[in-house]
Structure formats: structure tokens, C-alpha cells
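Every protein chain but one is kept in place in this view of the complex.
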Amino acid sequence: MNVSPVADWWGTAVSRIEPDVVELRGTPVEDLIGAIGFGSMIWLMLRGERPDERQAALLEAALVAGVDHGPHAPSIAIARMAVTCGVGLNNAMASAINTLGDSHGGAGQDCVVLLDEVVTRSAGSAGPGPAAADVVAAWRTRGIRYFPGFGHRFHTRDPRRDPLLRLVAAAATDHVVPGDHLRAALAVEEVLNRGRSRPVPMNIDGATAVIYAELGFPAPLARGLFVLSRSVGILAHAWEEIGQGRRNKGPIPPSVRPTYLG
Amino acid sequence: MNVSPVADWWGTAVSRIEPDVVELRGTPVEDLIGAIGFGSMIWLMLRGERPDERQAALLEAALVAGVDHGPHAPSIAIARMAVTCGVGLNNAMASAINTLGDSHGGAGQDCVVLLDEVVTRSAGSAGPGPAAADVVAAWRTRGIRYFPGFGHRFHTRDPRRDPLLRLVAAAATDHVVPGDHLRAALAVEEVLNRGRSRPVPMNIDGATAVIYAELGFPAPLARGLFVLSRSVGILAHAWEEIGQGRRNKGPIPPSVRPTYLG
Amino acid sequence: MNVSPVADWWGTAVSRIEPDVVELRGTPVEDLIGAIGFGSMIWLMLRGERPDERQAALLEAALVAGVDHGPHAPSIAIARMAVTCGVGLNNAMASAINTLGDSHGGAGQDCVVLLDEVVTRSAGSAGPGPAAADVVAAWRTRGIRYFPGFGHRFHTRDPRRDPLLRLVAAAATDHVVPGDHLRAALAVEEVLNRGRSRPVPMNIDGATAVIYAELGFPAPLARGLFVLSRSVGILAHAWEEIGQGRRNKGPIPPSVRPTYLG
Partner (left out) sequence: MNVSPVADWWGTAVSRIEPDVVELRGTPVEDLIGAIGFGSMIWLMLRGERPDERQAALLEAALVAGVDHGPHAPSIAIARMAVTCGVGLNNAMASAINTLGDSHGGAGQDCVVLLDEVVTRSAGSAGPGPAAADVVAAWRTRGIRYFPGFGHRFHTRDPRRDPLLRLVAAAATDHVVPGDHLRAALAVEEVLNRGRSRPVPMNIDGATAVIYAELGFPAPLARGLFVLSRSVGILAHAWEEIGQGRRNKGPIPPSVRPTYLG
């Protein structure tokens, strides 16, 4: 056996690393440093090409919107508790990021799938309304109770929804993005809210899923991008917690005893 | 007992979340979305204030520089293997980020500590040279073999070093940053390379530590910022690996048998 | 608001912790220490009651069987790489355990689901054969290519299969366990191997799933128990790696360059 199977096993088009050479997506790193913003770099690394300025700005708006939702979010609370346990900041961040699963942030991914279905089914139609109704009905038949990207325990109207949708609407008007996933999302929202007293607003996963999908990111990357975004809040909270100086912080003060259910 | 101890237990100045309200560092999120870049948002979340444009650009340059160093890096390899094991992208990222410890990326933190020592000790001196020599000697006495931020297994001259240092030098010239940590780092590098045939170049942890320290970030955040940066490469590699379709990928092809040492 | 919602939020029947009191599943810890084996303690904590001696021995046999499958397994390789990166042993173990997902050890869980289906469908029949054929056909229709608990890249006949099945067969003969999941598993194995030249043997996930299901553990705990088992190998390998003294160990030696696919 020669060495090539081992070299191939780790083959990659993301980067080429040789002595004194670091090329990222085909460009020497020295031509990127200082020449490209962080948002554009994220795009380049994930897709192998660079966005234009409007695309990059839209991506950054979505990344900005998702950074934090306070200590009620399990991921944020976990980061704060973890960092008091004598582990590194990176470890605390890892324990937190690890929980951005199917129902906590990972919903963006499923929302893109949902919107893709509506977009596909409404191809050739006058609007996405009927397709949205069909898709929602089909998902309900499959037992879906929570529609990914819609509904919030706290907010009757998520304050991040409108500014994100305004940006993507403007981008669609200017042909920066097609606009089809935006229209699909609004149609789904309308279907979900029909005849309800307590609204089911599009949430942060939904509004950012619209942007990621409009920009051409495949569904799984909606979760990946959310991780990059929420990591900022996770780090900020872990860092604040370090400053508060607690040690082995539990979820409730020592004086409160968990109810014994045995 | 009333409820306030519980509310205080989770008290935070990072964000205020109320029904239909998301305030981040005192600003409603709707005033941030579309109005602030991702790099500036990172700064705001960590420090509670916004950077000016030059500061933000310098921060983004450091974040861009550190995104990836290929599959030889344990963190990148771990992300790629993890994502083939039937877990989510966020889980694969967490397993990888978790390894950005004291010797793998966490070195930026220790490098800031090192540079802080040189800066403090050289206060009032003509230059940082003698202080750098003293500090290096003191660390060696304490048994330090690897100086954090210096030396690389691959590179004789890390290609990320020069462009990063050029940017920070220009920022110092324009009084965007003080320049003292840059001078300290160059002095340490000179001391470490005295009389050596194989050079010990400032590496990515070192060059970015200079920037983070010049911008006023405390040492532990050098590690935190590196996590944000490297997460991009971790995600890009995990995503590429998904596309390659392997299942339960090990570190070497199945045909290669680990040597039995028993 | 009084405090009880907070106390209830963390209510548990697993343990009662008061000053100078530690009760686990209703028993003071001081009555367990030295009085109960580790395997029985695992059972007690998960189910709230103690096993008899034969049940405990069967559980321990399954736990022993799964501890390790060498550095080709992503989880083992990850533990070994992680521990060279300047993080704690617990962090290295976490990065590894995190990858015991749907396709890497988590398969035990799906295998219990598969066997449960066969057992349910064959109720009242002379044997599980026809039910096994029906269930396998139904899963294939749903696109299942890899049957959880069956097949192995390395082994034509997994050496852990026979001793585990012998133990559970003996336990069934002695009415320690019902034996229905064992019969279901053998029937599935027979169906999967019909007309194949390369065999699809029951693997460690399958053989241990039989035991866990026979002992009455619900499907998700098959994954949980596998984590407890494999953690032993993960720890042993991480510890050996520490002794080898590498630093930031990658998946391949520095001299081997990943193939550039760009």
C-alpha cells in the first residue's frame, strides 16, 4: 500500500496547507487578511466563492439578529454554568453549542426544508398561498405540532422578525435575491395563524432561515450559521459570568431545594 | 423567600428579554439588525460598547486570519469525523471547539498574558527589548518550553504573521491602537530566535493575540475570539465532509491497521 | 409568585439532596456504598429498583462487551486527539462521547425499536420468522440501507456476538428473561443474510440491544448504556495517549499531506 489512500482520506478543497503556505478556498491567506470582512469570509469558506456587498450585508444582518436571547435559553444558561466549573472558555462554549439541536436553534434547518417544499410546490402558481396550505396540512398529517421557524413562548411578535423581513424584501426588490422563500414564509405564517387567538409569529429561526435560503445556502447550513451567530452571545454570557465570580453555579440558588417527586 | 434571589441568580447586563422586547447591551435588536456589521456586533456583545470603523476592521482581520489550518489540526479532523457519526452539525462543531484548549488555539490567551508582562515591565524604558529578555528568561526558569504564540511545526515563517502585523503597525501609526503589545511581541520574537538555526516565528495565536491585546481585549477573550474564528473553518470542513458521504469515518482508512504495542 | 414553581421546575425522583442527606432512588447513599455493585447501581439509578443477581450479571456482560473497538472508531480517535490539545480528561471524553450518535453506537437504540416491532408483530405466531421478513421489507421500503445492529466493516462474524447471545439464551432458558427479543434478532439476522455472499452479522450494537431489551430497558437507554460502556475505552485510550506525550495530535503524521481537491 502506498501513502495516497491516507492522503486521500483527508483530502479537502477547503484549504491547502504546505510549509509557509496557507491557501483558503484557493486564495493565499495573505490576500484575504485585511481585504475581506468576516461575514464575507464565512461565505467564502462555506461556498468557495465570495459574495457581493449586498449579499454579505444581508448575511451579516441575519448573523447579528441571532446572537442572543438571554439566560432563559438553555444554551446560554449552560455556557454560564459551565464556565464556573473549572473548564476553559472553549469548553463552556462547546457544552452550550452542543445543545443548539433540532428544537433549539436547529429549527432553522427544518424551516428551510419547509420553505423549499412550498417554493417547489408553488412553481408556476400565481402565489404561494395554496401550496403553503397544502404543505402545512401534509406536515400536520405527519404529526408535526411545532412548525420550525414559527411560534415563540415569549413573544407574540418577535421583534427581530420585521427588520429582517424588511431587509430581505428590499433585497428582493433590487434583485439581490429571488424573493420566493420570503413569499413562502409569509404564506406559511398566514396559514398557521388562521383562526388562532394566540398568534404563531415567525421567530428568529424562521426569519433567518428566509435569509439563508434566499442567499442560496442549503438547509443544513442554516443550523451551522445559527451556531456561528449564537456563539457570540454564548461567549458574551460566559465572559460576564466569569466576572461575577461564582463557582460551580447550579441552575438555582443553593437555598432553593428541588421538589422531591419520589 | 421571595423570588428575587432566583431572578438575581440569572441577572445579566448582556441582554434584556421581555415579551416582544430583545435588547442587546441596551440597544433594541431592531436598531442593530442591518445597522451594524458582524464584527462590530461581536465587539458590542463582549464589551458593551461599539468599536469605530478602524477598530472593527482590525478585529475582523484577526478573525479572518484564524478560520482554518486544514485537517492536520485536531479540531478540524474531529469536526469531520464527528459529522459522519449521525449527530447534528452543531454537535460536530461542539466536539471540535471543545479541543481548542491550552495548546491548540488557547495559546492566544497565554500569549496576551506574556505580552502584558513585557509591556508592564518595560514601562518607562526606551524599548521593550530588555524586558522581553527578562520575561522570557523568567518563563524558562518556570519550565516553559513552548512560548505561547511562537513557533510552528509546519511553517518556518507563518504566512499570516506579516499581513496581520502590517495592519496593526498601520493602526498604531494612526493612533487607532497604542502599539505597545506589537513592540513587545516583536521583542519577544527576537529574543526567542537568538542563536537558533530553526526559527521560532510568531504564529497565528501570537499575531492575533497582538491585535486583540492592542484593541483592549482581556487575555481570556483571545481564546474566545479564536473560537469564533476557527468555528468558521470547523463548519466549512464538516460541511464538505457531509458532501463526501462517509459513515463513521475514522482517522485512517480501514485498510491501515494501528500498530499493536501490547 | 412563591418559590414552588422554581422548586418544581427542578423536581426529581432520582435523588433527594438535603444538608447531610444524599438519598438515591429512595435509599440513603450510605446504605448503598459497599452494598451494591456498580452494574446494579446503574440499573437502580435508571429504573428505581434493584436487579437480581442474574439480571445484573447479564447487564454487566453487555457493558463489558462494548468498552472498546480500537482507534479506528471515531470516538476513540477523537478522545486521543483531544487529550493532546491542552484540555482536561473529562473534556476529551466529552468530545468523544458526543460522537456516539445515530450511526456510531446509537444504533443500539434503533435496533431495540426494530426488535420491538418484530416482537409485537409476531405475537401469537409460531415463531418470529415471518414477522421479521415483513418488518425488514417494510424498513427497506422506507429506504433503510443499514439495519441498526447488523453488519460490520471489519468483522465477518463479530467475536462479541456469540458469547453475548449464549448468555442471553441461557438466561431465557432459566426464565431470567423472556427470550422474545433474542428470537426476533436471530430471525432478522437470518432474513438479512438470505442470498448474500458477504455476511451481515449481528454486531455489538445488535447483540447488546438484545440484552438491554430482554432486561426491559426502553430503546433510548440502549444508547445511554452504550455510552457508559464505551466511556471506559475512551478513557483508557485517552490515558494511554497522555503517556505517549504528543502535543496537538492530528489524524495523520505531519509528514503526510492531505490531498488537495480544489
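Just so it is clear, A, B and C label the chains in written order, and each chain counts residues from 1 on its own.
Heads up, the rule we're going with is that a residue touches a chain if its C-beta (ideal position, glycine included) is under 8 Å from a C-beta of that chain, and two chains touch if they have at least 3 such contacts.
Note that the coordinates shown come from a computational prediction; the quantities given were computed from them, not determined experimentally.
K.L.:
Looking at the full complex, which residue from C:Val6, C:Cys85 or C:Val136 touches the chain that isn't shown here?
P.N.:
C:Val6
K.L.:
Going by the contact rule already stated, which one of C:Val112, C:Leu164, C:Val177 or C:Val200 would touch the omitted chain in the full complex?
P.N.:
C:Leu164
K.L.:
Which candidate, A:Pro74, A:Pro130 or A:Pro178, sits in contact with the chain we can't see?
P.N.:
Residue touching the chain left out of view: A:Pro74.
K.L.:
Check each of C:Gln55, C:Asn98 or C:Asn248 against the chain that is not shown and name the one that touches it.
P.N.:
Going through C:Gln55, C:Asn98 or C:Asn248 one by one, C:Asn98 is the residue touching the chain not shown.
K.L.:
Please identify, in ascending order, the residues of chain A that touch the omitted chain?
P.N.:
On the chain A side, contact with the omitted chain comes from 1-3, 6, 70-75, 77-78, 81-82, 84-87, 91-92, 94-96, 98-104, 106, 146, 153-154, 247-252, 254, 258.
K.L.:
Across the whole complex, list the residues on chain C that are touched by the chain not included here.
P.N.:
Counting only chain C, the missing chain is touched by 1, 5-6, 9-10, 12-22, 24, 28-30, 32-34, 36-39, 41-42, 45-46, 57, 60-61, 63-65, 67-72, 77, 80, 88-91, 93-95, 97-102, 105-106, 154-160, 162-164, 166-167, 220-221, 223-224, 227-228, 231-233, 235-240, 242, 252-253, 255-256.
K.L.:
State which residues belonging to chain B touch the missing partner chain.
P.N.:
Contacting residues on chain B, toward the hidden partner: 3-4, 6-14, 16-18, 23, 25-26, 87-88, 90-91, 94-95, 98, 251-252, 256-262.
What we mean here is this: only the chains that are shown with their structure count from here on.
K.L.:
Suppose chain centres are the mean of their C-alpha atoms. Which chain sits farthest from chain C?
P.N.:
The most distant chain relative to chain C turns out to be B.
K.L.:
Can you identify which chains form the pair with the largest number of contacting C-beta pairs?
P.N.:
Contact tally peaks for the chain pair A-B.
K.L.:
Grab the C-alpha centre of each chain and report whichever is closest to the global C-alpha centre.
P.N.:
Chain nearest the overall C-alpha centroid, as shown: A.
K.L.:
Measure off the straight-line distance from the CA centroid of chain A to the CA centroid of chain B, and report it in whole Å.
P.N.:
Comparing mean C-alpha positions, chain B is 22 Å from chain A.
K.L.:
So, what's the distance in Å between the C-alpha centres of chain C and chain B?
P.N.:
One centre to the other, that is 37 Å.
K.L.:
Just curious, how far off is chain C from chain A if you go by their C-alpha centres, in Å?
P.N.:
Using C-alpha averages as centres, the distance is 31 Å.
K.L.:
Quick check on chain C: which residues sit in contact with 2+ other chains?
P.N.:
If we look for residues of chain C contacting two or more partner chains, we find 3, 6, 87, 91, 94-95, 98, 251-252, 258.
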